[in-house]
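What follows is a single structure, and I will ask about it in a moment.
For this depiction, one protein chain was excluded, whereas all remaining protein chains were kept in their positions.
Entry: chain A
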Amino acid sequence: MSGYLGSYLTLGIVLLLAAVLFGAAFLVNRTLRPHRPNPGKLTTYESGVDPVGGDWAQAEIRYYVYAYLYVLFAVESVFLFPWAVVFARPGFGRSTLIEMVVFVAVLLLGLLYAARKGVLRWT
């Protein structure tokens, strides 16, 4: 299909198609599979022994730093794409380029700061 909305209509049809596909697969699964639950089977798996405590156990989560770093650059990449398409067209001269270089350089400084602070190395 053509046109702006037409092309996204195809996307919608594919999602409907996927719903049918998954529905059929799970229907076949439902008719073919056995269903004999028992308490032992439904216990949380913990290498064959009874689970110790719940899943709200304490753990040291060090990954939040990466999430911060990601947010920094995710914003950059969102701005980068529209710029990437037009920067070489006539009318977008040197200043367009310099603006983006400054923008990226500031972010790079942030990454450098994080690396120098040692957040990328675990002790």
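As a convention for this text, a contact is a pair of C-beta atoms (placed from the backbone, for glycine too) under 8 Å apart; a residue touches a chain by one contact, two chains touch by 3 or more; residues count from 1.
Keep in mind that, in the parts below, contacts and distances are computed from a predicted model.
*Asks:* For the chain not present in this complex, what protein name does its UniProt entry give, out of "NADH-quinone oxidoreductase subunit H", "histidine kinase", "Urea ABC transporter substrate-binding protein" or "Phenylacetate-CoA oxygenase subunit PaaI"?
*Replies:* So, among "NADH-quinone oxidoreductase subunit H", "histidine kinase", "Urea ABC transporter substrate-binding protein" or "Phenylacetate-CoA oxygenase subunit PaaI", the name matching the hidden chain's UniProt entry is "NADH-quinone oxidoreductase subunit H".
*Asks:* Can you list, in ascending order, the chain A residues touching the missing chain?
*Replies:* Residues in contact with the chain left out: 1, 7, 10-11, 13-15, 17-18, 21-22, 25-26, 28-29, 32-37, 39, 41-47, 54-55, 57, 59, 61, 63, 66-67, 69-70, 73-74, 77, 80-81, 84-89, 97, 100-101, 104, 108, 111, 114-115, 120-122.
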